[in-house]
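Complex shown without one protein chain; remaining protein chains in place.
Let's look at chain A:
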Amino acid sequence: MYDTPVVGVLALQGDVQEHLIALAEADALARPVRRPEELAEVDGLIIPGGESTTISKLAVLFGVMEPLRARVRAGLPVYGTCAGMIMLADKILDPRSGQETVGGIDMIVRRNAFGRQNESFEAAIDVKGVAGDPVEGVFIRAPWVESVGAEAEVLAEHAGHIVAVRQGNALATSFHPELTGDHRVHSLFVDMVRAHMARAVGADRTAESL
């Protein structure tokens, strides 16, 4: 009924390839996005894991930050893992000087909250909206969410800390489903993208019939 959604992966730095593979398996057309004109062509975007300070700097430097903020404000479906979660937070508890975020989810995140690499871990995580067994949560120097606003829905917790959040068309996880070969969280996101496209088409039709 609708075209296959084109979902970008912000490819400034991080585990881009793993997200591209996961998206393809979740029946999306996946492509890397590094430039504003590439951003304009996608129906949804994943901000991957990586170093949030590096991704943030490069996004500002190469003129992607502002158009990305504008599109997220306008409802572009976005999903951030780990560093990507930090990028989608309206507020970082302990930002590096000058570290900017895209925003989109009313939450406060704490970077590297679960510790350094020696504390990185795997654990089974129940995610609201993902049917079946818990997902394999791979947490790498992972952030957690300190608090969320009224609009944000908590989808998962681990050890008393919020590790997955959704607000409208924005989804964020502290962990990395792209490293597990289980694409259910990516499917959840691609469904969000499809739903958004369907609503947009519906709105167009309504506008035409007026």
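Operating definition for what follows: a contact is a pair of C-beta atoms (placed from the backbone, for glycine too) under 8 Å apart; a residue touches a chain by one contact, two chains touch by 3 or more; residues count from 1.
Throughout what follows, contacts and distances are computed from a predicted model.
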item	value
Among "Glutamate ABC transporter permease", "Glycerol kinase", "Coenzyme F420-reducing hydrogenase beta subunit" or "Pyridoxal 5'-phosphate synthase subunit PdxS", the UniProt name of the subunit that does not appear here	"Pyridoxal 5'-phosphate synthase subunit PdxS"
Among A:A40, A:A70 or A:A124, residue touching the chain not depicted	A:A124
Which of A:D90, A:E136 or A:D191 contacts the chain that the document leaves out	A:E136
Residue among A:I108, A:L179 or A:A195 that touches the chain left out of view	A:L179
In chain A, positions touching the absent partner	11-18, 34, 49-51, 53-54, 57-58, 61-62, 82-83, 94, 96, 111-112, 116-124, 133, 136, 138-141, 158-159, 176, 179-180
